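As structure tokens, the structure follows; a few thoughts come after it.
The excerpt is restricted to a subset of chains, each kept in its original location.
Naming follows writing order (A, B and C), and every chain is counted from residue 1.
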Amino acid sequence: MILIVLSSLIAILETEAAIRDSAPQFFMGAQILIALLFTLEYGVRVYAAGEDPRFRGLSGRVRYMFTWWALVDLLAIVPFYVTGGAQNAFLIRLLRFLRLVRLLRLGALSSAWVFLADAVHARRFELALSAAAAGFLLIFSSACLYLFEARHQPEAFGSIPRALWWSVATLTTVGYGDVTPITPLGKLFASVTALAGIGLIAMPTGILAAAFSDALRRQADCTRETETPNTAGD
Amino acid sequence: MILIVLSSLIAILETEAAIRDSAPQFFMGAQILIALLFTLEYGVRVYAAGEDPRFRGLSGRVRYMFTWWALVDLLAIVPFYVTGGAQNAFLIRLLRFLRLVRLLRLGALSSAWVFLADAVHARRFELALSAAAAGFLLIFSSACLYLFEARHQPEAFGSIPRALWWSVATLTTVGYGDVTPITPLGKLFASVTALAGIGLIAMPTGILAAAFSDALRRQADCTRETETPNTAGD
Amino acid sequence: MILIVLSSLIAILETEAAIRDSAPQFFMGAQILIALLFTLEYGVRVYAAGEDPRFRGLSGRVRYMFTWWALVDLLAIVPFYVTGGAQNAFLIRLLRFLRLVRLLRLGALSSAWVFLADAVHARRFELALSAAAAGFLLIFSSACLYLFEARHQPEAFGSIPRALWWSVATLTTVGYGDVTPITPLGKLFASVTALAGIGLIAMPTGILAAAFSDALRRQADCTRETETPNTAGD
């Protein structure tokens, strides 16, 4: 009933095909095979959905076809038949990757998933706050650089959205170097921005570290509490 | 009485206008509308301040006009009428963003704000120390590079403040690449600086992580302590 | 019996030779000496293996020669005699570095090694998940950039593997700047990628911090538990 393992294997194969798409002649055949396999798998999946009490009967199967995952599956197949395997449908086929997410929930990774999701969820307001601070810094620093550099580098800092490109590269400490301030005041503010970028990275890292640490401690406390009565009973 | 939600919405709209200011003809109208709305809101706010017992009566309202937030509001409006909406007043209007900070204190984010501020405040001396270490590293590494590179790249390393620009870009691991050492000794010291930059990032991150972790544990301890008597009473 | 300290010293010397290999005439002699010393050491090691009850006798020594570490030792010597000290064997000789790993397990670093390995092992599923998320982000962002930039920069973004080079540089916040997006949509997605790169760094850092923190707490709890009975006995 569950073809996930097979389909994910094919999905991985398919992206490997995408990785080597500089020689498209060879991969045309593989693409047709993959499309056929996915169509077959989709058919089997719709048929097998009838086994599930929620989707029993013909109308149940139709209802299944409108669940989120089934639509993703359909979306990944249809473009091939419509466009004949053109490259533009490429991103949609990447949606199949989302099914790997489902796969990650299986097996030993499941508890890790729950653990991480819970920890992040518990501190979501703190993370939202540091995201808001990051957004404020982004807009403020690009506004400053726009004021100081627009005259000297109209191409790179001629408007705030253009300055935002520099701002993102600096605050995330990526620092491409395709756009850099050249006026002394611009450099001064850029330095302040770069130093603030450390805070931008340190803040969510610290919050996540504390969240994971807290989740682990609560786990340990639960274990200890269930153990304590036994010890007391001895 | 509280127009914050409305004003912040307008503030967001206004920065979106700023984001698309490459076509200023269209945004002139929006700017006038926003200025009128903010003036109206400022009037309502001053009038409504009379409801607050601290600012009752005419003299109370005048006193309200000299509170920090009221001055920020005034500063954001006045430039428009003085300059007729020129671009130079742009940064001052960005001050309105500060009002979003007030908004962040409302609702569910309020406790997150208090939590983060408390944790950072508790470890402010440790953070100040690592900031001092960062400042020392910045000056020391730019002095080294100035000594080794000034002869070969007078444009980039001809003085210590010029070398500081490189120093900030390296220690924060931004690394624009517009200025790089070319002598072997300069590269050696630059490598040491880059490696020290890891410490510069790791130190505040570790301190913040520990601070958040500690704040969470104290929270948990408080909950447990208030729960313990109940358990003991059973 | 254990020549590790000596061999590691020679290994360090040897890489210093490698470091200064721009003047190969001088280092030829050192290379021959090192090769002879390592051959001698290998002979002594094989002979001394007989002292170990597992490798007693001639057949035991032959068995020892096929253990993993003995093969590494052999691999590091053979190329010199086959190629006469050519540069191509250089990487294989770097395998000797692996023996330093063994050395790190000795002395005071041993418990640190066990501590770090245990902590990482305990959270291996969480780390695997964030590695999977990183891989997904890498492929997704390079696919996006491929779609938006392939037309304008066929050299840099002409295929997904080419875009992956940019993608790795951005997500790890290295940001060489040799390849940067030039279209507005490409820059937008690049900004999102750069911001996601912060999460990519914050996630494993947070997990590791929590793992080390948890390992330290368990250590402290063990100490306290073994101390508690003594206190109760008083």
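Keep in mind that, in the parts below, a residue touches a chain if its C-beta (ideal position, glycine included) is under 8 Å from a C-beta of that chain, and two chains touch if they have at least 3 such contacts.
This is a predicted model, so every value here is computed, not measured.
Trainee: With 3 copies in place, how many does the full complex contain?
Mentor: Copies present in the complete complex number 4.
Operating definition for what follows: only the chains that are shown with their structure count from here on.
Trainee: What is the shape of the graph in which nodes denote protein chains and edges denote touching chain pairs (line, ring, star, complete, other)?
Mentor: complete
Trainee: Examine where the copies chain A and chain C touch and state whether the two sides share over half of their residue numbers (same) or under half (different).
Mentor: Counting which numbers both chains contribute, under half are shared, so the two copies meet through different residues.
Trainee: Using mean Cα positions, find the chain sitting nearest the overall protein centre.
Mentor: A
Trainee: Need the CA-centroid distance for the pair chain A / chain C, whole Å please.
Mentor: Each chain reduced to its C-alpha mean, chain A and chain C end up 27 Å apart.
Trainee: Please work out the Cα centroid separation of chain B and chain C, and write it as a whole number of Å.
Mentor: Whole-Å distance between the two chain centres: 39.
Trainee: Find every residue in chain C that makes contact with two or more other chains and list them.
Mentor: Only 173-177, 205-206, 209, 213 qualify.
Trainee: Please give the residue numbers of chain C that touch chain A in the complex, ascending.
Mentor: 125-126, 128-130, 132, 136, 139-140, 143-144, 147, 158-161, 164, 170, 173-177, 180, 187, 190-191, 194-195, 197-199, 201-203, 205-207, 209-211, 213-214, 217-218
Trainee: In the complex of these two chains, what residues of chain C are touching chain B?
Mentor: That would be residues 173-177, 205-206, 209, 213 of chain C.
Trainee: Enumerate the contact residues on chain A facing chain C in the complex.
Mentor: Per the stated touch rule, the residues are 15, 18-22, 90-91, 94, 97, 100, 104, 108-109, 111-113, 115-116, 134, 164-165, 168-169, 172-178, 200-201, 204-209, 211-213, 215-217, 220.
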